[in-house]
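A protein chain is absent from this complex, but the other protein chains hold their places.
Take a look at chain A:
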Amino acid sequence: MLRYVFRRLLTAIPTLLVIVTMAFFLIRVAPGGPFNQERGLSPEIKANLEAQFGLNDPLWLQYVHYLGNLLRGNFGPSYNMPDFTVGELFARGLPVSIQIGASALILALLLGCLLGTIAALNQNKLADYSVIALATAGSTIPTFVIAPVIQLLFGLTWKLLPIGGWGDGALLNKIGPVLTLALPQIAIVARLMRGSMIESLRSHHIRTARALGLSDWSVVVKHALRGAILPIVSFTGPAAAALLTGSIIVETIFSIPGIGRYFVEAALNRDYTLVMGTVVVIALFTIVFNLIVDVMYAFVDPRVRYD
């Protein structure tokens, strides 16, 4: 197993290199540069700035410099927020995004699995139809609708939650964004779980368990649920990577200082280093979480063995 993890980490290096290279050159293909939007910037100052950041060097040299800095853990300065390096921006924003994302993910997994299981055990009955209806609603209503509705009801009408802001990480400030982020995920997990649980309940070894007179609890939880959870485990990898790296919609609507906004804003402003930093962070999260999922898979399913 350790050998497998090591090998997977080794193969992550070329993967990352390809991603970084492609992102680096793709963003440069887009017209404009980091200092084009600044109004009133005299050509002399602009030239100065570009010279200072090495933007006048040939592209390949910039690429080599960037890779060298990256290897030393240096993401470089942000062009548009000159008071901060990209590293500092992440150090401030990432913990916020991770807190919100992880809470939403855990909520989604727990509630989604529970709802999906209840639906599967009552297939084609009222409880099942209710869960399906809820799941359909959850995955069709966009977050930019859910978020304002939560602000309106819980914040303005009932005055239970703050309307927005981070409040230095106060619990009440997190509820709105977590719910918004979790709802569509709950819907997806519930649907996945329902399907795989129905299939699991039909399998031959469940018939064996029933024929041996085992209790319903054992049949459902010990035997059926464990088999049904495998697709959820697979889903968790990419979902975790996406949730933990922040959401632009949720962070903008609730005014939370996460990193979700950086990707879009940086791309629009041609803030090359910030774009690259975001790409590297998301790629790293994706690779690591997929690896974690594969390792967890082996723990749940003994047929999966890596060596």
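Heads up, the rule we're going with is that a contact is a pair of C-beta atoms (placed from the backbone, for glycine too) under 8 Å apart; a residue touches a chain by one contact, two chains touch by 3 or more; residues count from 1.
The rule is simple: contacts and distances are computed from a predicted model.
Visitor: Which listed name, "Fe-S cluster assembly protein SufB", "Peptide/nickel transport system permease protein", "Oligopeptide ABC transporter ATP binding subunit" or "Ion-translocating oxidoreductase complex subunit C", is the one UniProt assigns to the chain that has been left out?
Guide: "Oligopeptide ABC transporter ATP binding subunit"
Visitor: Using the touch definition from the top, which of A:T21, A:N36, A:N69 or A:S215 touches the missing chain?
Guide: Of the listed residues, the one touching the omitted chain is A:S215.
Visitor: Given the contact definition stated above, which residue among A:N74, A:Q99 or A:S203 touches the chain not shown here?
Guide: A:S203
Visitor: Write the list of chain A residues that the hidden chain touches.
Guide: Against the left-out chain, chain A lists 7, 10-11, 123, 202-205, 207-216, 218, 222-223, 226-227, 300-303.
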